[in-house]
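Everything on this sheet refers to the single structure shown next.
One chain of protein is taken out of this complex; the other chains stay put.
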């Protein structure tokens, strides 16, 4: 073959151009498609959760004329002892029978009683405890409806028929009657934020789980931040370059990628079985999450220390400061914003973690709001996991609502980390 | 402002007085029009009134220049004078820089270089480029040279490809050194060899023009001499524009030399004239080493 002339080459190039540009467009399209897929996933995920969960922030309530009848209650004065034994359920049933006088027959009556939440008697008890004068008198009170009623009422706006589930035609009739007369309304669901877990969806709330998360995070923060920063300081400012520090470094990087559930196994075997710390306690949860977030915090703290220019260290050393003084007086304050950002991100990671906490028993059914780090508790993600397993439709709504709360907290944490970084970031 | 006027004595009084006042580096008003012979009859590349902007800042101010067929034009000037930027306009490598905007008329054999309908792919095949730092792909020597012909579909058979690779390496003066290790990575060669490999890679697609952006700045003197020889040989077949930092190199390899100063093209003349008898004060100041 002789040398191709430039003209021949030109011709050959021109021939291939169209298909090459097509491929280019295709490739570019694939890129855009991938981005779009990711963004679409975000949008679908969030709309799905929000559409499922927004309903849980309102709750159906029924207004009843309640007569605090001494006879039905079985008490004659209001004190702690008598309130404990008083039959508020009877009072509510009486009111329901009065409201629907036409209902007769045992089974129909029993169905009538299921309009009101089984937690309503406690509402009445609290009211009476606050106003002892009410004894023997009547008042109109809004009481939480049962979750089936709640689900049915909420589904009415989607379709004429509504989601019936266990709701019979008869019951649906009563509900419509109450709705028309204005004795049934949807109100803000305070229960969701003030109660602990419950078997009854309308009484279930996230307060206990939120407090559990708070205590767990406090333990995690109190341990992982100082330890992480100290480790970073040692590795970045002191450690000689040798095999030992290499080992620590490889170790930290590896730990950052170890599955979280393995940390749960560690917590179970060491903290619970060996040290016999209490099961289900935020203390143990915090310890496990500390070990889990430590690599993240160490890595980000080291990055923050690295970003402080050596000239500052040299300047301080030149003034005769000891190494410790250089670090604590000069380097650390400058690196603090970066370290705090890393800590917030680590905490956000810990807040969303579920699997290792299942291992150490934070999955128990816990109604009481924990008051300390050794009380049995659960955390928000675990609460979501537990509710997601419950068959009631009303729980699905609450699960999504709990997710919305969790995501909001996470968004706040992450945004503040970003803002903190932006605000305090220093360019050298 | 018009660069079309070929007034050889285009200096103004202000320029002279300010030069005399030692304001060489800072005063942009010192340069109004290009002196010397920026244009020629056998123009392969024709540039008129070229302005280049990076965002808001203007990097090139109305430059007009011709590069003739089978001619080596050297572009010299202090760092940051815009010579590399100008070179990168010629095959539109500035497109890859975000915020870079090129204005003016640029044409290759009468075909416009910029314009909505111009396809950069064949343009860059016609105007090849060799960069400051040798940048062989992390592939074998053979694959490095075969890359261009392959993507452009120039060779359809393996034998043709082999021949193109051999010819290109021969022309780049590298064949004898690498013919036994064509399958070894190109990154394993020495710096000078790597740069010649990059030249071989560029000529494998039979370009008409080769742009060289300080091709020897990362090389030792012996490798530099080898490349300079090569440029002289390549002149037979190609038109070459070379940006260089070294005045000696410009003097050795080029027929014409263009002197850039702060984004302005100050003077273009025969290389000999520029180095022995520069017309412009700024050129003289530069080649006599008053700044650089």
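We just call them A and B in the order they show up, numbering each chain from 1.
To be clear about the criterion, a contact is a pair of C-beta atoms (placed from the backbone, for glycine too) under 8 Å apart; a residue touches a chain by one contact, two chains touch by 3 or more.
Assume contacts and distances are computed from a predicted model.
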Name per UniProt, for the chain absent here [options: "Cytochrome c oxidase subunit 2A", "Thiazole synthase", "Cell division protein FtsW" or "Phosphate transport system permease protein"]: "Phosphate transport system permease protein"
Given A:253, A:314, A:371 or A:408, the one touching the chain that is not displayed: A:253
Candidates A:291, A:347 or A:366 - the one touching the absent chain: A:291
Residues belonging to subunit B that touch the chain removed from view: 91, 93, 96, 98, 120-125, 128-129, 131, 133, 135-139, 147-148, 151-152, 198, 201-202, 205
Interface with the undisplayed chain - residues on subunit A: 13, 20-21, 23-24, 26-28, 30-35, 37-39, 41-42, 45, 48-49, 52, 226-228, 230-231, 233-235, 238-239, 247-248, 250-255, 257-263, 265-266, 268-270, 273, 275-276, 291, 294-295, 298, 322-324, 348, 351-355, 358-359, 363, 381-382, 384-385, 388, 396, 399-400, 403, 406-407, 410, 414
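Convention: only the chains that are shown with their structure count from here on.
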Between subunit A and subunit B, centroid-to-centroid distance (C-alpha), Å: 62
Subunit A to subunit B touching residues, read off their complex: 1, 3-6, 9-10, 12-17, 20-21
Subunit A-facing residues of subunit B, complex: 119, 121-122, 125-126, 151-154, 159-160, 163-164, 167, 205-206, 208
